[in-house]
Structures are given as C-alpha cells and as structure tokens.
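The block underneath contains the structure these notes are about, expressed in structure tokens.
Heads up, one of the protein chains got dropped from this complex, but the rest are sitting where they should.
== chain A ==
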Amino acid sequence: MFDVALSSAGAHIALATSSDEKHPPENMIDGKADTFWSTTGMFPQEVVIRFQTMMKITNVHICSYNSKFIIIPVYIDETDSQLQQEEIQLGEKRAYSLRLIIESGYDHFVSLHKVVVSGQAVHQ
C-alpha cells in the first residue's frame, strides 16, 4: 500500500473552498504534518484530492484540528491543543479522487495538516 494522495505521487488538489496563500490546500498532501491548509471562515468546507489515476483505496487518515465532521460525517471528539487523528476504513473502493467535507467545527477556523490515502493503482 502506498500513500496515493501525495503530491509527489502525482495527486493534486482539484478544488478547495478556502485558500490563504500562506496556508494553501496543497499543504495537506505534501507529506509533512507541520504545514497545513487553513479554512478561512464559514461552513461547510470542502476539498477534492485528485489522484494520478484510478486508485483502489483501503483507508484514509486525516490529521486535523477543530474539525467536527469529515467525509460521510464522522463525529470527532474535541481535543485540547492536540491534533486529531482520524482513520477511516473504506474497504476497497475504486476512485479517481477523494472528496472531503468538513461539515462543522469547534471554532470559526479549522486546519488540516495531513491527508494520507492508502491504496494502489488499478491496472485497467
């Protein structure tokens, strides 16, 4: 299994509903946890990560702060000054891209530090 959502693996951000040039959405897929994408107000927020080709995805790992619901709304408990680690099992889904929706948050702004998508390319 590889992280197919890495920009170095050919993935890119197809859409993001917020962008502060200092904290662009590309920071989520650069493989580093110390850079982040920051939403700039109001909810819901959405981001679409486009893979290089169709991928078979088994799980998604998201490292975020202040966010309440992510993908097919998953409830996350509030954490104090600690990054939330969210693991979402997807079975084996075939997809060209991944859409994350942040339905709500514990604060006005939310940060997403890292999105790791484990999967492999589907040979067609």
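The rule is short, and it goes like this: contacts are C-beta pairs under 8 Å (C-beta built on N, C-alpha and C of every residue); 3 or more make two chains touch, one makes a residue touch a chain; residues count from 1.
Assume contacts and distances are computed from a predicted model.
Look at the chain that isn't drawn here: its UniProt entry, checked against "Actin-related protein 2/3 complex subunit 3", "T-complex protein 1 subunit zeta", "Small monomeric GTPase" or "E2 ubiquitin-conjugating enzyme", names it "Small monomeric GTPase". Residues 18-23, 33-34, 36, 38, 40-43, 65, 81-83, 104-109, 111, 113 of chain A touch the missing chain (whole complex, contact as defined above).
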